[in-house]
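Every protein chain but one is kept in place in this view of the complex.
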């Protein structure tokens, strides 16, 4: 493991995703990626009494299914890293309460999926853990009632608004060679472009995503064509166009291989405004669909850049602008030659 | 010119503006229709047991508010508001929806801190400023 350039970690020693799992709610199960998710709930309450308990169940089920797929018991895991959107990270802390694993809680808003994955990979590569488990979750109703309004309140949302994904993703990182290898991670800086509208988070987060992607290319001397897919977390219809434009202005043309998880998870006719968002958006798309495509051979190397709007209800009400962050992780189909012709600076 | 030179200004080209005319049209039609329905109710009450025009209108308003609370309870009023915008939110029915939605939402936190404590969180401002204005002006009236 070494640092390359300013913000990028390169994992030479072989850090693998041993297993991953995704649990989702009804709208996501009904979306185009529905068949790739391990656990689908037909009811937004997931059989629980409150929205918060439903989110907790999603994360607990994703973690359980992930460990089951890896054939590893919780006792054999050395570290658990998780985060979510609720105040005081309620979902993660309460799920960790049920696990006999040392726990680090991380907050990166919707960037938590790649934040925890990057941190876990570094800790495993550094020998501080043999196996590290990561998880993140979000729930449409818990996010609505905490960050916005009661779920049944009549509010006409604009086209720029995003729709929080209901779901949870979990991944187990270890050194045993597996199907997916974590090659690199780029840790983002907090970027605040000065936007204040919490109903347009795509535009607020796009500069952070562009900054991390550019930095990644610079640190590694890589170019967009080194990747089969560069995917952002939840920039949605508004932010994904902006990030493409920002990168084009910096001389990087990503139009061939760029997509956004918030656009992939729902069908265009589902009523989700500009697209999906939330911690679970990048987590379930990556751990459910993208890893499946890597294993199948559809992609060889992808760069997942999870984007987070570090939104605080109080700060927004005090007219403060919205800081944003993006963390990227490069995941490769294992068994590929790491120094193949298309590997660029890696 | 580009996004990198002045993001706050240039980004506006990427942010879709609301469909002003369509939103206004939908607000007009739904808001107008709800008012016409309330007028029908007021006429009915006026023709039966209401003793004054004001009382008939209050009856009509209460029935409309009850309707809104019912639609909120079954999870439909938010859909109507998404379609009609101000045509559904800026009526008394919208205020009823604000109270009922907060009450229903926070029953998971119990009857005191949840339903009782949070009921006015969405609709409280309109009531509070109405009371303040009426009380202060009322002290000096006529």
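The letters A and B name the chains in turn, as written, and every chain counts its residues from 1.
Basically, a residue touches a chain if its C-beta (ideal position, glycine included) is under 8 Å from a C-beta of that chain, and two chains touch if they have at least 3 such contacts.
Everything that follows uses one rule, which is that contacts and distances are computed from a predicted model.
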Query: The chain dropped from view, which UniProt name applies: "ATP synthase subunit b", "PqqA peptide cyclase", "SpoVA/SpoVAEb family sporulation membrane protein" or "GntR family transcriptional regulator"?
result: "SpoVA/SpoVAEb family sporulation membrane protein"
Task: Against the chain that's been left off, what residues of chain B make contact? List them.
output: 18, 20, 23-24, 27-43, 53-54, 57-58, 60-62, 64-66, 69-70, 72-75, 84-87, 89-96, 99-107, 115, 119, 122-123, 125-127, 129-131, 133-135, 137-139, 141-142
Task: Extract the touching residues of chain A with respect to the undisplayed chain.
output: 44-45, 51, 140-141, 150-152, 155-156
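Please note the rule applied: only the chains that are shown with their structure count from here on.
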Field: Separation of chain A from chain B, taking each centre as the mean of its C-alpha atoms, in whole Å
entry: 37
Message: If we count contacts the way the header does, which residues on chain A are in touch with chain B in the complex?
response: 49-52, 145, 149-160, 193-195, 200, 203, 207, 238, 241-242, 245-246, 249-250
- prompt: In the complex of these two chains, what residues of chain B are touching chain A?
  reply: 2-4, 7-8, 11, 14-16, 18, 23, 72, 75, 77-78, 80-82, 84-86, 88-89, 94, 97-98, 100-102, 104-106, 108, 121-122
